[in-house]
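What follows is a set of notes on a single structure, which appears directly below.
All protein chains but one are shown in place.
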Amino acid sequence: MKGETIDDAAIRMAPEDNVVTALEDLPAGRAFDVDGGTVTLAEPVEFGHKFALASLDPGDTVRKYGEVVGTATEPIAAGEWVHTHNVVSTRGQPGDEGGEADSDENGDAERRDT
Amino acid sequence: MSERAVDPREFRGYRRADGRVGVRNYVAVVPVSVTASAVAKAVASRAGTGVRALPHQMPLSPNEAARTQVETVLEGVGANPNVAGALYVALGTEDIASEELADAVAATGRPVETLAIREAGGTEAAVDRGVDLAEDLREVASEARRETADTSELVVAMECGGSDATSGLAANPVVGDACDRIVEAGGTGVISETPEFIGAEHILAERCVDDEVREKLLARVERRERMADLMGVDFRGAQPSPGNQAGGLTTIEEKSLGAIAKGGTTPLRDVITYGNHLPVGGGFVVMDSPGYDVESVSGKVAGGAQIVVFTTGRGSTTGNPIAPVVKVTGNPKTYERMHENMDVDASRVLEGESVRTVGGTLSDRIHDVADGTLTAAERHGMAEFAINDLPANEVATLGDPT
Partner (left out) sequence: MTSEMETEADSLAVRGFVRDGRPSGVRNHVLVVPSVICSGVVAETVAEEVPEATCAPHDHGCGQIGADEAQTRRTLVNVCRNPNVAGVVLVGLGCETISSESLAAQVDVPVRQTAIQTAGGTDEAIEAGREAATDLVREAQQGDRQRVDPAALTLGVTVGDLSDSTVEHVAPETGRLVRAVLDAGGRVVVAGAEALVPHADAASDLTAGAGAADDLQDVLSEHRETVTPTGLRRAAAEQSPGAVTALWDGAPVADVLQYGERATHDAGVAVVDSRGGFEESATALAAAGAQVVVHATADGVPTGHPVVPVVKVTGNAATAGAMPADIDVDATNPDDSLIGVTRGVLDGDASAAEDHGLTSFAISRAGPSL
């Protein structure tokens, strides 16, 4: 699992991720050059916690490690702290069992977007 | 380095009569039920160095499915390669017969004794007798010598506990690298904690060597996910835990994607039920277990793992009575604050060192530990053990997983 560090202060685990993880306690206002633009922290983000690279609407997918890690429950602006207050798991509800992995007729696992 | 070179490694361990090689040389004192746990602890405490108790809270009369699982674990720990000889202690009225356990373990060629508190004449007499028996077993154990063995004879268990965001960013990838090396050298690497596949099981599913393994894996994950229904509570209340969340993990998917990294990248060859026999030279395998660390580690050790590699972000300090637990943290603050209880600093990855390099450091440490170097948990006397129970309503609702 490789990650790409940004300014030595944050890390993005995969190119398609829309959140990155703080590698130190970051203050509000700290700016990062990402994907040709600038993301400015709207609020402090603690070491190990995530902030958004792009804005998200409720229901939008949050991606880390190149995979779905949750959906937004609130509107999230770029530079906002992303955690349990504005993201919910796509799993753990009755009926979610089995998640994304199914076998197709060849017995190969295929992915479903939940 | 563009290609991974197989790391041929040797270590020096204790070869047992059944051909397995241990990295430690213990006498295990195993209570058959909770009623004998206190006596087992007292025996080990008085007998001293090299004698280790595995106390637990399983009842005199477990339900049928629980009983099978308890027997599996009790037999497995007595036959673990790190165990030179075993003493099974019972009250004498247990449903599980200690003689049957002892026979099964004795069939591996190692010396086994049994002790019943009632037969011995009560608690104090049983402790006295137990100490004598343990000392006899230790005498025999002391004749064993380390000899050269191959990495392919190692079964290394990977675990994560007290996880935070650094677990998935640094510690688990480093362990995954070490896991790949063990597998490439012909050994076995095993992960468990089935609830921590939820959200990432499609990745593991793709690595399964065939449909049968894939179906077993997915069935096990589904069963664990349904367990929270038994509690009438949303699973998301348990995973991630408050400690995980404080450490930056937001959802089970995020936690799981970080957790499975400790299994490396090689094909997933089999799914083993809790506490059951882990294959030697088996490559990368999965054992079905709860996420609860102590039960999870205990299950893998019962399966025959000689060494446990345990990542932690928040700073878990647990060990195991009969297997060395190597603690790896990717959180620099945890390493700094609790370095006495940690073995390998994986936070170097966050500062730019490659996973491969730090994986090499860990791999070296695993070999040192195999040769006899004590882990932090061993130096501090940390030794936790617990057997996963199967409550009757779980079995009735979700089926018998044994």
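For clarity, chains are labelled A and B in written order, and residue numbers in each chain start from 1.
We take it that a residue touches a chain if its C-beta (ideal position, glycine included) is under 8 Å from a C-beta of that chain, and two chains touch if they have at least 3 such contacts.
Please read these numbers as outputs of a predicted model, since none were measured by experiment.
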| item | value |
| --- | --- |
| Displayed chains contacting the withheld chain | B |
| Residue among B:16, B:110, B:300 or B:314 touching the omitted chain | B:314 |
| Touch with the omitted chain, as defined above, among B:19, B:48 or B:122 | B:122 |
| Contacting the left-out chain in the complete assembly, out of B:82, B:239, B:273 or B:375 | B:239 |
| Chain not shown: contacting residue from B:13, B:111 or B:162 | B:162 |
| Option from B:270, B:288 or B:394 whose C-beta touches the chain left out | B:394 |
| Residues from chain B at the interface with the omitted partner, ascending | 34-35, 37-39, 41-42, 56-57, 59-61, 63-64, 91-93, 117-119, 121-125, 127, 162, 195, 224, 227-228, 230-233, 235, 237-239, 241-244, 246-247, 290-295, 314-318, 334, 337-341, 380-384, 386, 388-396 |
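Basically, only the chains that are shown with their structure count from here on.
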| item | value |
| --- | --- |
| Inter-centroid spacing, chain B versus chain A (mean Cα positions, whole Å) | 32 |
| Complex interface listing, chain A residues touching chain B | 1-3, 5, 8, 11, 13, 21, 23, 46-50, 64-65, 67-70, 82-84, 87-94, 96-101, 103, 107-109, 111 |
| Contacting residues of chain B [partner chain A, same complex] | 164-166, 168-169, 172-173, 176, 198-203, 205-206, 208, 210-211, 214-215, 218, 221-222, 225-226, 228-229, 234-236, 239, 245, 247-248, 250-254, 257-258, 261, 313, 331, 333, 350, 352, 355 |
